[in-house]
Every structure is written in C-alpha cells, then in structure tokens.
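One chain of protein is taken out of this complex; the other chains stay put.
Note that the chains are named A, B and C in the order they appear, and that numbering of residues resets to 1 at the start of each chain.
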C-alpha cells in the first residue's frame, strides 16, 4: 500500500515533468529509426525540439532511466520505469535517444566494466555524445558467431587488429565500435575472443555501407587494417569476450523482439486496417481475420515481454529463454508488416508513396529474424538448452 | 475431335448404365468406411441395395474400371475412368466396392505378378470375394519400414514364418494378408525381404484389434507363429520384395492423399459450414476465413491429383513426387476436419451425436499423416530425392 | 496490478497441487473412470474440497479461502496438466463467482455449500452448437407469482450429476434472467451426452418447470450482471486448464522425443522435430503470459476484464490445439492408440476449445475491444 502510494506519487511527478519538458513536436509517436535521435559527434538534429528533448531528458537521467545516477541515469526501479514508459506512451512521446550504447554496450559495461570505464563511457552514452556500433558478424560466418577471424595480435601495450566485420549497423555514422576480436588463435573457438572498444577515427578503420533490398543502408562492412587498440580498451578479461558477447546477445534478442510487439505496435495494425479500408470488416474478411489473429498473438507476445521483464526483476534468470522473445517477436513483426502491406494495397507499393515508406519498413522487418541470431538459431538454442533435446 | 465423340458416347452409355443399375439407396454420397462395401468372405451386406450394387458393378467390370477385362475389370482408359467417376459423382453414388486388394495388391500384382497369379487372385478381388489386408509395419520400427524383423525360414517347398506385424488395417476382417517378410537375414536391410501372400485361416495366424483414440479399431496387431507359406505365394522374386513394397507405397500415398481431397471433399466443408451456421458469413468470420483458405487449397490439391494422374497416363513417371500428394493431401484433410469440428461446435463433441460421428472422422484423419509413411518421412523423401539436398 | 510472475504463494499452491494431482488424479484416473462408464468421481472431489480448492473464489466468511482468480488459474492449470476430472470450473469458479456477485445471505450459504463440497452446480446456457448466450431462446414466462420455464439446453457441462442448475432463460420483454434450481425439480429431464473427452455433459429439457421469485438470481431481466463475471471467470479458468493441458501434452511429447529411437538415433535429435518442439514451447510460454494476465486483471479490475479473458481463451485454444496435434503426430502410430494417453489430451482440448466460446468467438471479442 505504501508502495502504491510511492508509485502514484512518482507517476504524478513524471507526468508533470513530461508535460513541461517534452516538446509538442516530439509527441507524434514516431518510433522509426529516422524519427528518433541516435546522438553522436556527427548527429544533426532534425529540429530544435529534438535537441532540447534530448538535453532535458539527459539532464533528468531519462535517456537511460534504470542506470545509476552516477553514470547519467535516473536510477529508476523496474516499476518506476514501467510507469515512465506508460506516461511516455500516454502522450505519444518519441524516446529522447536511442542507441546501441544504451541497449547493448551499456548493459555489458555495467556488468563487466571497470569502475573507470563506467565513469568514462557511460555518461557519454547517456548524453548522446558518443554513438556506438557493434562489430560481431564476419563475412561467411553467418549464424556461427563464434567463428571470429578478425585477429588482434598482442603487441605488449596494444593489440594490432586486422580483419573485417559485416552487418555493422550504422557503422558509417558511429564514433566508436565494440567488436569481437580473436586475440588467441591457439585456444578453442569460444576461448580466444576479446571484447574490444575501437575508435572509428583510429587510423586503419574504414567502413562501407551495404545497400539493402529496402533501398536503405543501415548496415556496413567495416575493415581493420593494422589498427592499434590500447590494452585498456577491453570489456571483461582478455580472451573471455565470448562471455560478454553471450550476455549481450540476450539483451539484443530482447530489444529486437520488443521492437516487434507491444501494445502500440498492435494498435498500428488495427489503425492501418481501419484507415485504409474504411469499414474493414465489410471489405476483406479474409484479411481482417488474419489481422485479428495477428492482434491476438501480438497482445499475448507483448504481455510475455512484460512477464519476462518482471521475472528478471524478480531475480528469476531468463537466460536462453530470451531466444523465445527474439524468435516470436521478430516472426510476429514480419507477419504484422505483411498484413499492413496488404491493408495498404497499392498505396504501399511505392517508395515514399501516399502512406509513407511502408515498403521500406516492411522490408526492414525481414532482417529482424536474421540479425542477432536467425530464427533457426533461436529454435535450436531453445531445443537444446531449454528443452534438453539431444544433439544430432 | 473423333476422340471427343467417342468419349461423349461413352459418357452417355455410362450415364444410362448408372441410371439403370445404381440403386437409389446407394446415391447418398456416403464414402466413409462404414458406408461402403469392403467385400470378403465374411462381409455382411448392410442392405440388398449394397449387394446388388456390388454385383452389378462387378459384372460390368466397374469395381476396378481400369483393370483388363480378363481380370475382372472394364479396361477403361484414364479419360474414360474420369468420365465414369464424374458420372458417379453426379448422382452421388457410393463406390460399389473398396478394398486394399483393389488399391494396393492389385496394382502390385498387375506389375509384378505371374500370369497364373493374376488370373487367380485379381478376379476374386474385383468381385469382392476375397478381402485383403496389408502387413508392413512392425512394432518399434515406426517410419523405418525396411527394418522388417518377421522372418521366413526357407524350408524347401515353403517358408516358415514367425513374427509380428502392427497397424494391419482391418486384419480382423480380412481373408488374406500380403506381408513383407525377411527371408534372408544375412543380406543388407533392403535386400532380404520378400512379398508374401498368406491366408489368414492358416494355422498360426492370429490377430488382435488395436483400439484407437476414436474408439474404432481399424488396425490390428497380427501374429505369425510357425505359419507355413508355400513357395508360389510370393509376388515378385524372393528377397526382392522391397521393390514391390516401394511400388505399392507410391500407390498407397496417392490413395491416402486423394481420400483427403477432391471436389466432393471440399464441398463437404462448405456444406457443413452452411448447415451448421445458417448464414456462415454473419456468424464467425474468423472461422469462415479459415474455411475459405482451406477450400482454396483443397481445390488446388484436387487439381494436383488430377494432374498427376494425367501425367502418369502420359507416361511421365511420378515416382517420389507421390510423396507430395500424400503429404499435402493428408495435412489438408486434418485441417479440413478441424474446421468441420469447429463449424459443428458442441454438436460434434459427442460420439454419434446429432451430426453423426464427426468426432470419429476427425480423429481418424490424424492417422492419415502417420500411416503409409509420416509427413516427416514424405518431406525427407522429397528433400533428398526430388530436391537433391544432401544427407546430414 | 501485481506483476506477471507467480507470487510465492501461487508457486507453492502450484507445487502442492501438482504433487496431489500426480498421485490422486493422473490421466489414468480419467481412463479408469471412463472404462467404468462414469463421468464423475465424488471421492476425488471430496478430497479436493477438503483441501479447500472449491473455496478458492469464495469469501472467508462463507468458508472459502478467497485466493482469487490468478490462484484459481494456477489450480486449473495443474488440473489441466493431468486432465483431472472434477466440477471445479462449473462449481468452484463459475457458480461461485456468480453467487458472490449476487451477494446476500442465500448466496452466502450456497457458496458455503460449494466450498464444503456439499453441493455442485452446473451452468445451463448453450442451446445450439455454439456458445451464444445472447441468443437464448428458452423461456421463463411469468406465471402467477412465479415463472414457468420451457426449453432445451445442451452441452451442460457437469450437468449430468450436478445438484443445482444455473439456468439462463428469456423473460418476455424484460430480457435474460438467471435461475438457480435444484436439478430434480419437476419437469426437468437430464440426458447424458457421451462426450469425447469422457467428462460429464448433459442435454436438459425443461417442460413447464415452476420457479419462484426466490429461484431468480439477481434481477429479472438482469442476468448478465452476475452471469458475465461468472462466464469470464470460467473462461479464464478454462484457458488456464487448457494451458496446463498443452503443457502436459508437450511434456509427454518431449519425453517421447528423448526416449524414442529411429534410424539409430533419438528422434528428438532430428532438427525438424527440434524446431517444431521449440516453436510449440514458445507458443506455450506466450499463452502462459495471457493466462496469468487474465487472472491478475480479474483480481484487480474485474469489470474491465473482457479483453484479458478473451485473449487468454483464444490463445489457450490455439495453443492447446497445436500441442495435441503436434503431440499425436510426433508420437506416430502409438499416439493414435487408446492405450496411450495422448488421445485423452487431444479430445479434452477439442471440448475445451468449444466450451464457453471458441477461438473465433473470443478473437472477435478482442477485435471489437481493439477497434478492429
């Protein structure tokens, strides 16, 4: 009861704060990559509103609400964060900042970083000053993430890094990259990898965008040619980077899955159906039935993400089961965007047509079930590690 | 053109013949196992109509329309058979006779049998005098049909057969069984099997029905205890029975698949939907949409069976692709019966309720995708032998 | 609202229930009951009432344990896992919720009788092949000071042995009225239905059955006030039962995949089956969230529970159907035999799918509430 009172008070506070600080232009509910601020040295704010929204939120710690205050966060509990997100959704606010620093490197560093690293890197992330990208995949490795070939030779005070990464999201816009580098070529596959932090401005780092079927180029190839990486730019121990990567993969799965679900996503489909077809029930019953099934599954999947968060907060490890969120969330998102495309009909068949760039969004979802571990890899993880089925 | 004239004439003839010979009671379109005559020594006709329909059809060769006249058939071409079946469907006629002799042993014997065997066994089948069952599967072997353990010891003028078969459909009602027996225990798995014909009345043959989840017992376990099988009761060569079995499996797949499809089956779903729900579109759009999808797939699958028959007649071997018919037909049939159950609602939840024994029919379909090779085995056959994908 | 995690109390309740049911009500018990030609086991129900489960939704002052709908879902889930054959849903969930909503002394004593296991109730609502309360045609005409009920009900679950019947009928212009009648009142004829899940259901004919004003639950024409919460409680608990059923069928299937060898290896090592099993597990996990959510919403905001309840029932229906279809298919021939338990799961899943509204019914509820 006391708890409830406290939370109710928090809700009032946060509502008032949002009312005062979230600019009207930022209340359009847009959550696509092009609408949200990603920060970084080269970020060009799309408007003053976008800039001041970031600055105000960062000052209040709300770009990373659950991080400790000393690292730029607001130190919220899970229950408080939930309230914050509900209040954000209530006014249709865009998130003030989105980045791989927030969703990936931050959690890893909070878990594995040194106190110095946390004090140095985390506030830069929270304020949107430094934009990070992720260097995991390599050409030809596909789902076999641990088959890292990019090598880091131990030169005493630094590693000399040579090799190539692929699918490095927004590497062309990032300031730094966190990457898996093979620092021990004799050790077994999973044992000789380190998790290194590399400045994209360092000599020898180059990057090239990969054009996707959607026309966009969110991914790059990134090349390392005799790049010197000082020994303190490592998260966790040398040759134990796979532990960090595994931890992060879990986070990434949750992030990718929740991109595809949640109540607002569900509303998107219903709203599109209504908008495009007037009286949807009258127009295409077969499509409507498929949309209803999708809605049922989306609501239940959204609740599952909530439940897993609650479980995590209750100290019940989620572990490999996060592969479920990744799998179900991304497959659902593909289904939903197929339905949105159907509902929009020919209006969605143009790039930047009368209903916006629905086609690009649709094509983007096809990557969700590939990046961060394919659906097939997720199912194998679940079969082996959760269900305990035997190897072939 | 001349061809068309001939076929039109044939249609008139067969229509007139049916008009005269097919009893009114046999025109109710019922095709379930309990409605159709299966023949055999112990058959009890459900009515005089059922008896005379069998006798008249057999006299005209129409229980096995495509078999040569000398073996009790009508010697029809594929085009004529199609017309015969269309005319049967037009008046909703039940097939006059159904049996594993017609659908399985007959085709094998036409292909592999000696002239003496054909003259002896085939007319008995065509007239419904002898009812056959099939002895392939054995306990524990599951999908691995070639792992035959029932052995036939060569005793000079006969084999001495010992062992056990399972899933022998209607063995308790059959007069004879055709069975795969291991006659050479030294040879490789597929090379030491013979295709033997065994009289169920022979000493040492016993059978026991297996109760299924539907309450019915169409399958049996069949035991052989020192059964003497004379050397001429073999189809094909000794130890080459796997060739015959493979040939038959193809036929069986086609039979099982077509049980589940075709236009009449498709109409069944639509009719049930209409009957149960009055104005179906008004009542449950989600169910109706699923039924429409099923109907689309059923029509196309029915056309595929036609197409494969046409291909076979055109001399284009179907071979392993028959696994497709088996797989698609049986999976479709399961879907259809799930929908029929949904359309019937609680009326179908009783054994022998107000809408007949829909539940038993529904549960029966679950076996379709298991018997005669599971769906999984069919998909593996297609992947390996048709698509040429590599083994693990 | 409480978190979407089982509380410690709920986890303990689940553990205890599982221990009890594995011993007292495994699938074999249902099989034995069926083979004996019976649809109800009073001894089992007695033991369950003695543990207080029948009072899970009944206030403490009426002898109940008042644990709430999430807890009722926990119990229903465990009963689904072993296909325990009891009138828990009819009596302890649906009737108890209706009576509690009615309130007053008579309802209180009726609830006390339910909690103590002295009386069982059944809900007589369906008249045709689909759940459609608003289409009720059975009449309750005013007659003197009371009513005369005429009409037919079917698929009255537990109606073959229940002591009392909650009957929905139409009262002239006033609308739908709910009656609470002893099952042996003159003019009532019950006919057992031979259900595929081997559980109890009856077709019940009402021929000029006399009822007094005292037999009316709530207001004349106001059936839905108490019936709706009762139905939603029942739908949520049935969804929980079906999620337990799915989990039970799934466990049996995974066990089989590990044990059974073919072509020289355990069939569970085949990747196609692994992926299908993993997918099924995912579906079960997602449905579990909808089930727990429905319980939480019923406990905290019962008047706004329709979306959560229909979501749970729709998901539980599709998941249970997938679980039993995959279960039978992956077991191969043995799964088709009556000797093996999988068929019991399949048949119960089918009955559970229909009872209190099928997938399409609840999906439409969700669609309506989501403005689709």
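FYI, a residue touches a chain if its C-beta (ideal position, glycine included) is under 8 Å from a C-beta of that chain, and two chains touch if they have at least 3 such contacts.
Bear in mind the structure is a predicted one, so any value in this text is a computation, not a measurement.
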| Among B:16, B:59 or B:274, which residue is in touch with the absent chain? | B:274
| note | Given B:66, B:288 or B:334, the residue that touches the chain left out of view is B:288
| field | Touching residue (missing chain; options A:239, A:320 or A:374) | value | A:374
| request: Could you list which residues of subunit B touch the chain missing from the display? | output: 266-267, 270, 273-274, 280, 288, 291-293, 295-297, 299-301, 303-304, 306-307, 310-311, 313-314, 316, 321, 324, 327-328, 376, 378-380, 382-384, 386-392
| field | Residue ranges of subunit C at the interface with the undisplayed chain | value | 270-275
| said: Considering the whole complex, not just the chains shown, which residues of subunit A touch the missing one? | reply: 137, 142-144, 166-167, 210-213, 215, 276-277, 283-287, 334, 338, 341-342, 344-353, 355, 359, 362-363, 366-367, 369-371, 374-376, 379
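What we mean here is this: only the chains that are shown with their structure count from here on.
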| remark: Taking each chain's centre as the mean of its CA atoms, subunit A sits from subunit B at a distance in Å of 55
| task | Give, as an integer number of Å, the spacing between the C-alpha centres of subunit C and subunit A. | result | 41
| request: Note the residues in subunit A that touch 2 or more other chains, in rising order. | output: 288, 292-293, 392
| field | Set of subunit C residues in contact with two or more other chains | value | 270, 363-364
